[in-house]
Structure formats: structure tokens, C-alpha cells
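Missing here is one protein chain; the remaining ones are kept as they sit in the complex.
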Amino acid sequence: MKNSLKKQLESAFKNTQIHVPENDRLIINVEKDRVISILKFLKEKGYEHLALVSCVDWIEEKEFEVVYILSAYLQNESEYTEREKINIIVKTRIPRDAPRFVTVIPIFQNSEPYEREIHELFGIHFEGHPRQTPLFLERDYKIPPFRKDFDTRQYVKEVFDTIPIIEDRASEK
Amino acid sequence: MDRNKLVKWLKEPAKMGHKYSLHAVYFCTGCGIIEVPPSITARWDAERFGVIPVATPRQANLFLITGYVSVKTLKAIIRTYEQMPEPKFTVGFGSCPINGGMYWDSYNTIKHLDKYIPVDGWIAGCMPRPEAIFVAVTHLWTLIDKEMANGYKKYRAKYRYYRANQEKVLGTLEWPPLFSIEGKDEELVKETA
Partner (left out) sequence: MVMRIVEIVVSPIIAFVIGIFLLGLSRKIMARIHWRYGPPITQPVIDIIKLFNQTSMSHGRLFNLGIILSLAGSMVVVLFLPIGKLHPLSGSGGLLVILYLMLFGPLGIALSGGEAANPNTSIGISRTLVLALGYELPLILILLAVMSHYRSISIVEIVRAQQETHWSLLSFPLVVPGIAYLLILPAILGERPFELIKAPQEISSGPMVEYGGKYLALATIQHAFSSFISIALFVNLFLGGSSNPGFFIMKVIVVFVVEVLINAVFPRLRIEQAIRYLWRWPALIAFAGLILVYIFKR
């Protein structure tokens, strides 16, 4: 089954690397322009569940890698005769200096909170996303906290350790 | 009950009332949410100490902060603490409210809870067992007897410093100050109004 899917993908999209590491995974590396079309193709094939949208910071190569993990809900058609579900992982790379990307909300509506989280924690701007406001964090950070050049110990020393305890402040006056 | 206790009840009923009926507001922060229900249910029974959970801070006496406190949770904790009627007692569980615990170098948790709301006692552990909760309750009884559980009075006297610290972490606060922040610095008053 996977072989037929792999063959279909290779015939539809030339010049992509498709890679089968284990029995129930399929990894596809595409350029960022073809992400939307490959996700639409996979959704029509029955992989309707977008499990996760995630991001990796490759700081030496100066790129961000956006990762989409898809899987199928039920397998009751003729093509899907095996019992286990497979996970399809779609990866793209975007440059780190001007991180902008397109949102996949028109295809998978549930990617809105994932993209909001990535915007808040990595700093990538998704065009077409209706609500890119902070989700978890309350303070402002100069560098988005999940990037690898954010020094958390330095941040804690600057912000949290400089707040005085109450007895000290009282004796200042 | 023996004569000593009866005499204590007749002399200072208010203090004995505060000791033996501590209503805890059922606000479970972080990791300690897993240790609070076992201590309330039948195996380690907290009701024989007079400690029952209540659903709203207006009926509560005791605030248990059971785990790490992120910046967003601190906002909710301050609002809940300010709604409770006085006299009120706070107990910090675990090592995260003491000095940051496992998250001592995290960008989003506060490290010393004592700088933002007054805390009467700490329990060490990660997480402490229900028996440790009961030892803490009996220690709190001793503190209330000696009138050393003064967190709420300290909050009232030094409110401007607490509020300044809270604003340093959270930015501008949406709620108005609870006590006045103008005027001279006052000593801890012995009797609250």
C-alpha cells in the first residue's frame, strides 16, 4: 500500500525526496512553493487528520524547517487494507533571516493554534492567518524564546533575579 | 476534651476557630494537582483536621500553591488571593515556589513566590506526600497559636512593594490597587480593622 502511495506521489510531484525509514512512516521533503499542493493531494487521498505543525531551528544552516504530520482516520477503502495507520511527515525549509510562510488554514482548519504557537515562540509570520496574538506568554521577549540563540539563563538573571525581596525594598526608603 | 483545651476555647475562641476550621480554596497549580485529591478523599482524610475544599475564594481561609507558577498563573493567583477574606494563610508546596525548583532557568516561570504574595510556610519535596500536607497543617496551627502567621497583615502593610514587584513581572495590572499605595510607610499593625 505504501508503495502505491509512494509511486503516486513520485509520479505527481517530480523532484521530491520521499523516504521510508520504518514500516509506518513516510517522510517527504519539498520546496516551500509546493507545500500547499502536496497537502491538498494527500488530503484527497484520505489523509485528513493534521496531527501537528511543528518547527525546527537549524541555526548553522540558517534555516527554519516547518514540519507537518498527517495521518488517516479510517481505513475502509480498497486502497487501505492494512490495519496500522501510517504517519506522513511533510518538511519544508524557509530562510531564517526573513521568516515568512503561508498558512494552511484553507486546507486544514485546525492548524490555526499550531501556527499561532509557532509565530509566538519562533517568530515566523504566517500570511493569511487571522489571529497571530500571544497564546501562552505574557511578557515581551526581544528574541522569540524557542530560537537557539535565546539565552535563558541570561534572561532569568536579568529579569527575575533583579526583582528585590520585600524586606530589602522596605529598607530602601 | 481535657481541661486545657476547654480553657483555651473559652479564652480565645477566635484563634481556635481559625485553627480547627481551615477551608482551602480548590485551586491547584502545576504538579501538585495530583497530591490534593488523595489527601481529601477517604484514605488520607483531611476532613478530620477540619480542612475541606471549597469552590470559591470568598468562603476560603487557606491557599495552597502546589507547584510551579508560570507568569499567567501568577495573575490568577493574585486575583484569587485578593478576593479571600482576612485572616488568610498561604502555604507553598514543593520546591518550585521556594526557589524555582526544576524550572530555575525557565523564561516563563517565577522563581520566588515570596516576592509577589506573602507566604506563611513552605513544604519541601517534589511533590510532598499527603502526610507532609498534614504535618504542614499542624505546624500552621502552632504558628496561628503564637500569632506568627502574619502574611495577610504584611500584605496590607507593605502593599506598595508587593504591587511594584507584581507590575515588574506582569506589566500594568488591570485591577485597581487593593489597599492604598500612597502615603507613608507603615509598621505592621497589630490589630486589623
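For this structure, a couple of remarks:
Going by the order they are written in, the chains are A and B; count residues from 1 in each one.
Definition applied: a contact is a pair of C-beta atoms (placed from the backbone, for glycine too) under 8 Å apart; a residue touches a chain by one contact, two chains touch by 3 or more.
The model shown is predicted, which means the values in this text are computed figures rather than measured ones.
The shown chains contacted by the absent chain are B, with contact judged over the whole complex. Screening B:Glu86, B:Glu131, B:Glu147 or B:Glu167 for touch with the missing chain picks out B:Glu86.
Chain B meets the missing chain through residues 13-14, 16-18, 20-21, 41-43, 45, 47-48, 50, 54-56, 58-59, 61, 85-87, 192.
Following the convention adopted for this analysis, only the chains that are shown with their structure count from here on.
The residues of chain B lying in touch with chain A in their complex are 71-72, 75, 104-108, 110-112, 114-115, 118, 154, 158, 161-162, 164-165, 168-171, 185. For chain A in complex with chain B, the touching residues are 136-139, 141, 145, 150, 152-153, 155-156, 159-161, 163-166, 169-170, 173.
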